[in-house]
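Every protein chain but one is kept in place in this view of the complex.
Here is chain A:
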Amino acid sequence: MSTVLILFCVLSAITLLTAFLTIFSRNPIHSAIYLVICFFSIAGHYLLLNAQFLAIVHIIVYSGAIMILLLFTIMLMNLNEADEVHKPRFTRLGAIVSFCLVCLVLIKIFINSKPIVEYDYTGEDYQSIKVLGKALLNEYMVPFEFASILLLVAMIGTVLLSKKEKLEK
């Protein structure tokens, strides 16, 4: 086994384990912390694939901005374990059955698919920050601008939604 493969296995184990713990831990704050670890290990996967730009953006956007937002909301609502409502049994059963069905379909698809064998590597530079920046600002200029408009609209919408309404008199 090569070093890279061992690294991949360790990172995958961390990712899957923390994703499971995110879903199954009772306390929402613990879930958020586990999700941060999960996001960092996914950034490690990006680094392993040599996508440096995306790894940095992923850490900044997901582990930074989104998780701070989630933690802030959890603290704002002051949630703890006691607030967790008891689920009806048939809801849980339905969730587990539909989850098993989805898994069955996906596993069946991937077992029946043909294996991919050929890897041709030309050595061309396609994922450095320089190349990505050129692609973003030449070929994908219009979607890039629209993404900024989307973020602006989302910001205004968030402020409007979370503002306290004045009592009418």
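Just so it is clear, a contact is a pair of C-beta atoms (placed from the backbone, for glycine too) under 8 Å apart; a residue touches a chain by one contact, two chains touch by 3 or more; residues count from 1.
Throughout what follows, contacts and distances are computed from a predicted model.
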Hidden subunit of the complex - UniProt protein name among "Peptide ABC transporter ATP-binding protein", "Menaquinol:cytochrome c reductase iron-sulfur subunit", "NADH-quinone oxidoreductase subunit K" or "Exodeoxyribonuclease 7 small subunit": "NADH-quinone oxidoreductase subunit K"
Touching residues on chain A - with respect to the absent chain: 2, 4-5, 8, 12, 15-16, 19-20, 22-23, 28, 31-32, 35, 38-39, 42, 45-46, 48-51, 53-54, 57-58, 61-62, 65-66, 69-70, 73-74, 76-77, 79, 83-85, 87, 91-92, 94-96, 98-99, 102-103, 106-107, 110, 115-116, 119, 121-122, 124, 126-127, 131-132, 135-136, 139-140, 143, 147, 150-151, 153-155, 157-158, 161-162, 164
